[in-house]
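One structure coming up, written as structure tokens, with questions to follow.
As you look at this complex, bear in mind that one protein chain is not there, while each of the others sits in place.
And now, chain A:
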Amino acid sequence: MELVQMQKSLQDYTKSLFLDGVLDSQFLQLQQLQDESNPDFVSQVVTLFFQDSDRILNDLSLSLDQQVVDFKKVDPHVHQLKGSSSSIGAQRVKNACVVFRSFCEQQNVEGCHRCLQQVKQEYYLVKNRLETLFKLEQQIVASGGMIPAMELGF
């Protein structure tokens, strides 16, 4: 019974992630890619994403704190972040990155700073949420249950 409840709460939680726009369908595809041959695929990718993003955000903060901001350096970073976030389906991070890039094009330092904060915020949000999600999953797996497949059709 507890297991069922846990499964239900996982389902609800995942749904809320989608409803909040933190994640999009790409994440579902990732989950579909995960199979017997590759049981930890999603968590691997997400971990990679976290590592990558931490580095990029760090670089970005450094770059933007410079006296003279070199936008030619900033833009590829943001692009990278955008690419990786869209790959795992972190929708809000991706959207923030789009805005960030437009500010980069305008060479608006002020806007970039704001966007960086925004991106960081979104990033920490998605990180928290995903970590919670993985914890839930692990709990279910630990208690011997199956992770319910998500069916989200648009």
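In this section, a residue touches a chain if its C-beta (ideal position, glycine included) is under 8 Å from a C-beta of that chain, and two chains touch if they have at least 3 such contacts; residues count from 1.
Just so we're on the same page, contacts and distances are computed from a predicted model.
One chain of the assembly is not displayed; among "histidine kinase", "Isocitrate dehydrogenase [NAD] subunit, mitochondrial", "Ragulator complex protein LAMTOR4" or "Small ribosomal subunit protein uS7m", its UniProt protein name is "histidine kinase". Of the options A:Leu19, A:Leu62 or A:Val141, the residue whose C-beta touches the omitted chain is A:Leu19.
Here the missing chain is touched by one residue of A:Leu48, A:Leu62 or A:Val141, and it is A:Leu48. Residues 15, 18-19, 21, 24-26, 29-30, 33, 35, 38, 41, 44-45, 48-49, 51-52, 76, 79-80, 82-84, 86-89, 152-154 of chain A touch the missing chain (whole complex, contact as defined above).
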